[in-house]
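For this depiction, one protein chain was excluded, whereas all remaining protein chains were kept in their positions.
Now for chain A:
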Amino acid sequence: MRYLFIFSILLRLTVTNTLAQSLRVGYYGETVTHYGLKIAAEWSLKNRVRERNQARKELLAGPALAVYRHPQNHIGLVFFPELAYRRTSRRGGIFELGLAPASSYYFLEGTTYTPDESGDLRRVRWAGQNAFLPTVFVRVGKDLSMQRQARLAWFSRLNVMQQRPYNTSALMRFSLETGVAFPLKKP
């Protein structure tokens, strides 16, 4: 019983210390028909509130995972380790710039065959490919908690990415995100 009590206290402390500042959930996709979902957590590495206008400036980091589908083409998974600079105004307006050396893996959405040494075609299960996906992004939104409307923020974000390798070189890609962020800790 004593060990259980100590374990509970330790667990509680660990969770409190490692809990992300906020969680983001949102739509992730190239278009309405090339769609996906993204989940992210973020920690504040450094923050400062300006006394003059009460704007908060933060340096944030955190992991994110996106899954998306280009129908009849591929299904992709992207892991983003993100680093961002964010400014939140006194009224809650969010402006953020960041980068992420992301990596992705995609599965071809179709039955895949490849020739073997004798020239016969054999099926390749779970055919896909991994790629490096360096990303820069800009995000705008509004933190509704700043004016005590709700403990919630909404955002939209544009990602500009380069997929490497892609065919003989690289592919410039874009994606849009829009969703909500839930603060887990008080700022």
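Note that contacts are C-beta pairs under 8 Å (C-beta built on N, C-alpha and C of every residue); 3 or more make two chains touch, one makes a residue touch a chain; residues count from 1.
By our rule, contacts and distances are computed from a predicted model.
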Absent chain per UniProt: "ATP synthase subunit b", "Spermidine/putrescine import ATP-binding protein PotA", "ABC transporter permease" or "AB hydrolase-1 domain-containing protein"? "AB hydrolase-1 domain-containing protein"
In the complete assembly, which of A:89, A:129 or A:156 touches the absent chain? A:129
For review purposes, identify every residue of chain A that touches the missing chain, sorted by number. 30-34, 70-74, 106, 108-115, 121, 124, 127, 129, 165-174
